[in-house]
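Note that this complex is displayed minus one protein chain, with the remaining chains in position.
Order as written gives the chain letters A, B and C; numbering starts at 1 within each chain.
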Amino acid sequence: MVDQLPQTVSILRVKKETPLIRTYVMDRSFVFSPGQFVMVWIPGTDEIPMALSSEKTITVQKAGDATNTLFSFGPGDKLGVRGPFGNGFTKGEKVLAIAGGVGAAPLLPLAREDCVMTLLLGARTEAELLFVDQLDECTDVLIATDDGSLGVEGYVTALMDELNLGAYDRISVCGPEMMMRAVLTRVEEKGIAHKTEFSLHRYMKCGVGICGSCCIDPSGLRVCRDGPVFPGDLLLKSEFGHYMRDASGRKKDI
Amino acid sequence: MVDQLPQTVSILRVKKETPLIRTYVMDRSFVFSPGQFVMVWIPGTDEIPMALSSEKTITVQKAGDATNTLFSFGPGDKLGVRGPFGNGFTKGEKVLAIAGGVGAAPLLPLAREDCVMTLLLGARTEAELLFVDQLDECTDVLIATDDGSLGVEGYVTALMDELNLGAYDRISVCGPEMMMRAVLTRVEEKGIAHKTEFSLHRYMKCGVGICGSCCIDPSGLRVCRDGPVFPGDLLLKSEFGHYMRDASGRKKDI
Amino acid sequence: MVSIRPGPVTVGGVALDNHLLLAAGILGTTASSLSRVLLSGAGGVVTKSIGPHPKDGHAGPCLVVLEKGILNAMGLPNPSKEFVDEITSLAKKPVIVSIFGSNPDEFALVGSWFAGKVAGIELNLSCPHAEGYGSAIGTDPALVEACTRAVSKSGIATWVKLTPNVTDITAIGKAAERGGARAIVAINTIKAMRISTGMKCPVLGNRYGGLSGSAVFPIAVRCVYELYETCKIPIIGCGGVATADNVVEMMMAGASAVEIGSAVYHDVKVFETIQADLYRKDGLTPEEIIGCAHG
Partner (left out) sequence: MVSIRPGPVTVGGVALDNHLLLAAGILGTTASSLSRVLLSGAGGVVTKSIGPHPKDGHAGPCLVVLEKGILNAMGLPNPSKEFVDEITSLAKKPVIVSIFGSNPDEFALVGSWFAGKVAGIELNLSCPHAEGYGSAIGTDPALVEACTRAVSKSGIATWVKLTPNVTDITAIGKAAERGGARAIVAINTIKAMRISTGMKCPVLGNRYGGLSGSAVFPIAVRCVYELYETCKIPIIGCGGVATADNVVEMMMAGASAVEIGSAVYHDVKVFETIQADLYRKDGLTPEEIIGCAHG
């Protein structure tokens, strides 16, 4: 083992994906499994967790301080990267992927690995759908938008009802927590929660399983190290969909 | 690499070899090459370098504080051992070994490896000859004593003159420095210094090549790490046989 | 290997299930993570340090894993008083709450929230990277004594955790003892820094941080040994403990129990692992081991 100081990378290119989402291409590749994340150091601001959307890209949604600063960065600017960390998605033969918003980021590399039969993609409106073209190239994409501007009107859960879920051996989900909780409720009703897995977002400080800021109730599991991908049945009776913690450790509602 | 703290060993048995030399059998074996040494910690007293006379023995001549204390130790008493350290003797096909006094200690395991054709063994008097029986078992032993009480009367160098030194591909020497210097002078005269090697004794503190207390002039080589076995030609124009240094680093004559 | 005979353990007024405690700030923010560590074999757990006001902590990076240690500057993030509710579910467990403040009154206030609700309180007078807290106070014997007394006078078992970033740690240990501490915990992290040569600036958001893990073990052993020669109250050894033999070594230096933090990085079940190696029915009694390397 060697020192795991952040690796310095340069931004090669920035791609505008949606009004609020950009992809940053780095000058270095990381060996990773889809679903794993890196801790991205934006010098002078903060360090935040980001899924790898490919071996050399992260795909970032503007959310607050750190991501705002990142949005001001362009080619040649430097980032520090620790990782990849976490477990990633379990590989399956026939996977159904369900993505909401920027949640498509960790699912794109999974789809590219050729195991995803179908991918349900949701967003508020057409302009906010992420990776439509790239996903279309490698899997069967079904779309839902809240306003019906593309695909089915409504939530991705609506798309689920049209599928024969029994045909899939795994269901992999990443998106806003309310959307993921809705998916979990649906699969629980159908008795297939054990076949599902969810990539969680929790506030993270260390990223390596030591500080405790990302632990979930009641298992005490660490999202950064034991996750971020957890089996659906483990999340059934948990804080998931109900509350999370902020930087100080206080609970806040989802 | 792990912490190299001294290993604690227990003395199983003590064997009186000569009036001033004892062999200590330890309850642990060390993987070593003949000529390598260990740093032996005699608790409360000091830590001193000792050649391994077999994988689980050291053979000690009473010399001063530390060895005196060691002579008071018996079965069950504990020692700390760091090492083995140093380079050991070069293996050859047909080796002539030359031992003086306790210098037979590192040469016994070499003889046991079956490459020593002839061994010249010297001491002041018959009672002080070390390992006569053990050496007899595995090689051809020729003896010299200063007082002629056994074997040839005089120094081991006298025995050399009776041999065809050209028949050996290596000559390995360990003994009092004056005796070793005499051997070096003899082999230099015969132009075969490059075929010889000498195991040096120098004052040692660290044993691992960092403190500098065992360095020899003019090469600055470390007896503990670059040695203790050095080729004869390297020693020709050196302090060898002339002076060494004490614990403070001051020169003292041999 | 030296092993220990299992049996009841009471240190500094707190009954523990064994000699191994979780150190403050490691998986210590939620009741469920503390409970997970207890279930995996810790004899007791120390919580994240709780202060008078909620704090988000320093900007990231907050932690980097080094070859033989961990460098961190979390900046004492904590939920403050909300933590009282958090740990009600652990009421009967060997839980020690770590607290901090910037003066004796703040220590007394935070301590009072937990009185009667936890097995003991550990004063963080030692965090090397939080302005106005931790070692900013913990290097001054008079302040250490005053803060300790402010909490200990309530009668709760009070432990004081010391910083090694001082010229003479025994002077601080004696101050804690005078203030009524029931035990001394040594050591907190050592002030340290790494610089990203690629970025040309310190790696941690706070620039300065604290070093923990195997790298500091020889320094922690030295501190415990020095404290054992000068203080009468029990010492809890902390810093780089990662194996059963490390535990024995700390105890021989003078520790009555140990806290373990960074080793959780390599093995979240480190308590289970160490316990299995450490205890044997035919082992030595703790009394035979504690401090036996002296004299």
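In the analysis below, a contact is a pair of C-beta atoms (placed from the backbone, for glycine too) under 8 Å apart; a residue touches a chain by one contact, two chains touch by 3 or more.
From a predicted model like this one, the values you see are computed outputs, not experimental measurements.
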{"item": "Touch partners, limited to displayed chains, of the chain removed from view", "value": "B, C"}
{"item": "Identified contact with the non-displayed chain, of B:Glu17, B:Glu47 or B:Glu128", "value": "B:Glu47"}
{"item": "Missing-chain contacts mapped onto chain B", "value": "1-8, 39, 41, 43, 45-48, 78, 80, 82, 205-213, 215-222, 225, 245-251"}
{"item": "Chain C residues touching the omitted chain (full complex)", "value": "1-2, 66-69, 71, 139, 165-167, 190-195, 197-198, 200-202, 207-208, 211, 214-216, 218-219, 221-222, 225, 245, 248-249, 252-253, 292-293"}
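The working rule: only the chains that are shown with their structure count from here on.
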{"item": "Chain contact graph, described as a line, ring, star, complete graph or other shape", "value": "other"}
{"item": "Chain closest to the assembly centre - both centres taken as Cα means", "value": "C"}
{"item": "Interchain centroid distance [CA atoms averaged], chain A/chain C, Å", "value": "36"}
{"item": "Intercentroid distance (Cα basis), chain B paired with chain A, Å", "value": "67"}
{"item": "Cα-centroid distance, chain B relative to chain C, in whole angstrom", "value": "50"}
